[in-house]
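All remarks here apply to the structure that follows.
As you look at this complex, bear in mind that one protein chain is not there, while each of the others sits in place.
Let's turn to subunit A:
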Amino acid sequence: MALSDFGSILVKRYQSELLSILSQFDAPMDLVLEKELSSFIDQISPIQFLKSHGVEKIFYLEPEMNVGSDKRVYLIRPIGSNINKICRHVNYDLDQNINRNYLIIFVPFKTILCEELIESYALLDFVELHEWHIELIPLDSDLLSLESSHSLKNYLINECSSMPRLVASTLYTLFQVNISNQFHLHLLGEQADKVFQVFNYLKSMPLANKPIVNRCYFTDVILVDRNIDLITPLLTQISYEGLLDDIFGVQHGSVNLTEKVTGKSKPTKLMLNSNDPTYSQVRGYHISFLFSFIKDQSKKLIYKYDKGRKQTSISEMKSFVSELKTLKPMEQSLVVHLCACEFLKDVRSTPINQKLLSLEHALLSREQLDEKALVKFFESLLSFQVSWKDILRLLCLYSLLNPAPTKERIKILNHIEKQFIRAHGCGHINTILNLQELGLLNPQDEYVHMCQMGIKKLGLIPKVHKTDSVDLSNPIDTSFVFGGAYKPLSCTIIENFLKQGNWKLGSELLASIKFRITTNLISKSKCLAPEKSGKMAHKQYLVFFLGGCSYSEVNAIRFLGNQLGIEIGIATTSILNRDSIFQSLDDYIV
């Protein structure tokens, strides 16, 4: 019933699908993995699991490969560069008269382009193609993700993204396993409309022969197009979870902490989900809160250890020893989080990072900025060794939030853009042009206007804004995810709906950028049963972000759920941090 159970059922389904593909090969076989997929695969089918099902050795996909057994399985995303490498391997083997069987498993599906590419090497007869249909994977008990960040740029810019199709088929799966016979589908933005179009198309198709297990229950699904809120994913996150992602990069619900962070001899993999009692309590909060929390916890631990030492009777000793089992991992978890926290705090408190953050907050609060000083500041950023992503990020925020007349704004932007290109090379001309097309740099007036209006009408920027005066451990609204400086626009539109019961304000807002919000009743049975008040009283929401969302948004939604006492599940196409958009624009530079 709960989303968490549903998540584990999904994982089991993926596992059995993989096994049925692998079973076409007799053991032993080699598995060649695209490196970017490795932690993703680890989440679903750990190496141990693969090894117990016939996989002997595991390699990463490299341009050259001339070892291994006579059966080889490739596990890749449908990307041209992967295909090129594989074809090179096969051709090498053919030249050397090595007899080998090849199986290519595409995640989550193969494409005609890939087939065409293989055929252009005339190798289609030598390889066997399969698909491993992975849709949502659970990152936490209330969080599911498609983890398809590589298509972000396509999604945001091109019209030829496969995202609507992927989301629609995911939605269709959710529709099939949903226990309630009907649910409301709320569409926020253009991409949501597209998904709905494809969803309708899928719904009219014959049922695929998937075993249908009713496992999931929701009454309302809210599809949120990332394009309605491009500000939030640009902001520096200040919650523990957000910082971990901004600074270390969280991958599929876990993070790798280097030796530098933990002081240990090996990198540590830290799973980030609600199974970790420490983490589940602190992830949403500012790291300063974390320190006091850990202090409290360690005191409790010490107390328990002390108490244990003083035990004299055998039965008391016994119960203490059995308790030790839980105390030890608790202690380890506290230590790791403390190390991570310290590191994050150090990174945050460097003067340059402080400056960047204060500029960000100044932009948010729309203080009247001295234009000259601003230009100076950007110039100095170019000289300091600040990452190009940070500079562009701030530049985008400036252009989105600055209410100054367009002409003036563009003049300043162009000046800084020129300086930027001079410092970072001419390849970035495209980055700039792409950002313009995205509407992040030189955005259309309507969008800036919408942001202004949103700030005014939805109160995105709380009136009393002093970081110190906001009680971050006991927040009153969603602005806590940005230290009291800003309420995420996307979440606030949803909040408004949840509280008012209609999309009136949200619709007005989005109408100014020619987006609309519609609600559709989706039903399994042909005849619509009248809504039974008793049965439907229990509302369960699912918020689905198209184009990704940040951990800050996840936290904001969680907070809303707790505040309003309703259950809200979160699904997303991927997890974003402040660098994601720029990373996806950059994939051709490296």
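Assume a residue touches a chain if its C-beta (ideal position, glycine included) is under 8 Å from a C-beta of that chain, and two chains touch if they have at least 3 such contacts; residues count from 1.
Going forward, contacts and distances are computed from a predicted model.
Only one of "Trafficking protein particle complex subunit", "DNA replication complex GINS protein PSF3", "Vacuolar protein sorting-associated protein 16 homolog" or "Large ribosomal subunit protein uL22m" fits the UniProt record of the hidden chain, and that name is "Vacuolar protein sorting-associated protein 16 homolog".
Of the listed residues A:67, A:314, A:373 or A:426, the one in contact with the hidden chain in the full complex is A:426. Among A:23, A:52 or A:197, only A:197 touches the chain that is left out of the view. For subunit A, the residues in touch with the chain missing from this view are 80, 109, 111-113, 116-117, 120, 158-162, 164-165, 168, 194-195, 197-198, 201, 204-207, 209, 342, 349-351, 376, 379-380, 382-384, 414, 417-419, 421-427, 429-430, 432-433, 588-589.
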